[in-house]
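Take a look at the following structure, please.
One chain of protein is taken out of this complex; the other chains stay put.
Each chain gets a letter, A, B and C, in the order it is written, and its residues are counted from 1.
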Amino acid sequence: MNIELIANLSYILSAIFFIFGLKMLGSPATARRGNFLSSLGMLIAIVAGLTSQGIVDFKMIAGGIFIGAIVGSLAARLVAMTSMPEMVALFNGSGGAASLLVGWATLYGGDVSSFTAFTILLAILIGGVTLTGSLVAYGKLSETINSAAVVFPGQRIVNSLVLVGILVAGYLFCIEPSPNNQWLYVTLALALLLGIMVVIPIGGADMPVVISLLNSYSGIAACAAGFAIDNNILIVAGSLVGAAGIILTNIMCKAMNRSLANVLFSGFGAVKQGKAIEGEVKPISVEDAYYLFEAASNVCFVPGYGMAVAQAQHVVKELGEILEKNGAEVSFAIHPVAGRMPGHMNVLLAEADVPYEQLVEMDEINPRIENVDIAVVIGANDVVNPSARNDEDSPIYGMPIINVDKARTVFVLKRSMASGFSGVDNPLFFGENTRMLFGDAKESIAGVVSEFS
Amino acid sequence: MNIELIANLSYILSAIFFIFGLKMLGSPATARRGNFLSSLGMLIAIVAGLTSQGIVDFKMIAGGIFIGAIVGSLAARLVAMTSMPEMVALFNGSGGAASLLVGWATLYGGDVSSFTAFTILLAILIGGVTLTGSLVAYGKLSETINSAAVVFPGQRIVNSLVLVGILVAGYLFCIEPSPNNQWLYVTLALALLLGIMVVIPIGGADMPVVISLLNSYSGIAACAAGFAIDNNILIVAGSLVGAAGIILTNIMCKAMNRSLANVLFSGFGAVKQGKAIEGEVKPISVEDAYYLFEAASNVCFVPGYGMAVAQAQHVVKELGEILEKNGAEVSFAIHPVAGRMPGHMNVLLAEADVPYEQLVEMDEINPRIENVDIAVVIGANDVVNPSARNDEDSPIYGMPIINVDKARTVFVLKRSMASGFSGVDNPLFFGENTRMLFGDAKESIAGVVSEFS
Amino acid sequence: MDIVFLTFILVLSIFLGFELISKVPATLHTPLMSGANAISGITLAGAFLAAGAGDTDLGKWLGVGAVTFATINVVGGYMVTDRMLGMFKSKSEGGK
Partner (left out) sequence: MDIVFLTFILVLSIFLGFELISKVPATLHTPLMSGANAISGITLAGAFLAAGAGDTDLGKWLGVGAVTFATINVVGGYMVTDRMLGMFKSKSEGGK
């Protein structure tokens, strides 16, 4: 009992650490220490958890931790910054697997009340959906499976059937909860299936929404578990995670001016043809681009998913420095949903050592975009698509964008005339003041850089 | 037990209401509803409290509530906005009295563990100090007693003796807690004494610091009580109050660039003579003032405690409107510690229907003070005293001020050359571009207004 | 165990308090002060127990006294805060 008390007090400590950790995430200067604090909090909680009574054999646990630590750290080390979204998806998935297994295993911890059974069920359900959902998300982000939205007739019906099935099976399980109750396995299987079914109809670029949503669910699952084994820290940590997930989801939806429902159910990005726009495309050679850069006194880079694909962040940074030496004012305008993750571009540019003072947000740059001599659009497309502003019946109408088309000159670096994630054609490419610099972003920029030297 | 559960759940509800209430205090637009919500929360908590088991006779309680409600509402109705600080002091005092009595009475609720005894003691101590302390504060603010800091030789020693006495008596009480233990009364008496002793050496204008400090203490006392009778809502509400008090105290100290210790122990404002400054004083007549106002295109009012004394807020508003009609840009610059309470001036101007968009804070106005044609200092003194900026060895050196002396012209409205609360002479009055408009602020302004019509 | 829960609640609400209060603008500091002061009247909830449970007469009377003072603090505090906040008007409503 006394050790029990100590464990609980250390839970309080770890809660404090989590809170401070999140607080310090409020500024890039303190964020890293914040993350460290929060990991300390986790450590404390884990140790406290280990001391909790009734643990018979530590060997196996140690084994589990060992393997997990190895795998986790290797993954974290080796992943390329550009494929961060996939990585997060995978981690999220393993989190789901964990909560599923915890729920399941708890059943073997002796017989359970039906409230506990319910929370267990919740853990299993959310866990299962998170697991398969995250895996599909991973597949789409890493493009190992078709990243387009997969929609087929009667999808709704199938999903509803699965849902009903889960409810029924879940109920039948709750009334007599035991590991031998066959309905448990039905529920489990259906949960896994549901995870797949709900994510495949969602387009690749919307995966971040899915992930953070699933993440907030796993937070909720943790809370549920906390109630089941009445454990404070699970509740606190769980609700912190839940809040984070929900807020991020909202931010993304707002930034795309789409409702969560639209993101989840509309099969957005499935139809890949938008209506064609007349007007002529003006390509530009690297050399001509160089001359214009030479003359420019105010350059603004607008990175997008393409920069991640091309891994162009380093050369971009290099070009930025050259231009600054050349007396130009250089800034990087970041759209909230540029790339495949909120803040994706910030991370990439940070990797390339771009000081975060140079990064400006959409609302900052738009008012003074007229003073920009050259807006360099690096593999961004939807987030700079003027039809979101002008064209009432464009699917992305109303999505706030960076108004590069209002800059004096616009360079668009991309490999083709292909449309972006949303599949909507982009009038920007046909604009008066637009020059298309075709080719892989990295090579194009590198070309300009070499011109300078 | 079941009713117990309901009570507890409604405590949760009331906690939510308190939280939302404070959240909505974040903007003037929602603040009023916020306050209403928080009062609802209080109502819920009270009702829930009434249902708690073991209450034998409701008649007396009803009586108490009735009387309290009458007194409270009358006081709240009748008080003049200008004497708000005194009012808050009184309410704070009665809060202290309440927690003192609660602690005391709890002793009669059957025998108590010594942890409980400790929390009881805490409640009694903090309650007692708050009670007498607030009364003294009231006296000083309403100037029914000498508002100057009262310092006498050996003060420190006396106070320390009292403190030691409290510790000893308190200990002797805790070891055998019972209403018949005489040490209780010793502790009580000493607590009341301490309240007086710690506040008299503090100058009248520093009372807000004292009040909000005492207030945060009463919050802490509530927490203690919460632990004693393990009651959640006491803890939640208590810590919210505690936080509020501490934050406000900090803000005030920062705004005066003085440490809390300095405020509490230095007897600041006791020595009322500052070193004289040479230079000539240029008085100005109401009529001449009028001509200058007539011509001014950018006027900034800087109110201070004097405006409260003169109750000049309404005429000031009137003048402001006239000037606006006259085509001048009018703003009101509010120093964080102008007056006798944080936000004191805001309340007064709000009473006079000045829209809060017109109020600017110190940091906003200072950068553009050079463009102000006339800075009208209405009964402010310390908060516009340039020696806080220039004169290293002035007692208020380092206190951020509103740099009216940098405005094109400064009108200072006051009745004499007397110094402000801090007792420091004010070089502003001798400034090149300063004109002294002597007399009661209200009359002076009224004079100017009548000139206009 | 209770003590653990209570401490947990204490810690959480302290953090929450700081987050919330630090967002209140200077304009509203006087109302904040009186509002917080009113909340501190929550001791009322405790006072009842005292007033009701008191076995001896003195205990009762002390309790009643507590109730009275606490009520003054609560009612007065909230009403005065409401009065102050009622006066804050934005330009739009300023007219009336």
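Heads up, the rule we're going with is that contacts are C-beta pairs under 8 Å (C-beta built on N, C-alpha and C of every residue); 3 or more make two chains touch, one makes a residue touch a chain.
Note that the structure is predicted; figures quoted are calculated from it, not measured.
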Shown chains that the omitted chain touches within the full complex: A, B, C
Contact partner of the left-out chain, one of A:G128, A:P177 or A:G238: A:G238
From A:G343, A:P386 or A:G439, residue that would touch the chain that is not displayed: A:G343
Residues of chain B (touch criterion as defined above) contacting the omitted chain: 5, 8-9, 11-12, 15-16, 19, 232, 236
Missing-partner contacts on chain C, residue numbers: 1-2, 5-6, 8-9, 12-13, 15-16, 19-20
Missing-partner contacts on chain A, residue numbers: 15, 18-19, 21-23, 25-29, 31-32, 35-36, 38-39, 42, 45-46, 48-50, 52, 54-58, 60-61, 63-65, 67-69, 71-73, 75-77, 79, 81, 84, 87-88, 90-92, 94-95, 97-99, 101-102, 104-110, 123, 179, 208, 211-212, 215, 218-219, 221-223, 225-227, 229-245, 247-248, 251, 334, 336, 341-344, 346-347, 350-351, 353-359, 361
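Keep in mind that, in the parts below, only the chains that are shown with their structure count from here on.
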Distance from chain C to chain A - Cα centre to Cα centre, in angstrom: 42
Chain centre separation in whole Å, for chain B relative to chain A (CA means): 47
Chain B-chain C separation of Cα centroids, rounded to whole Å: 16
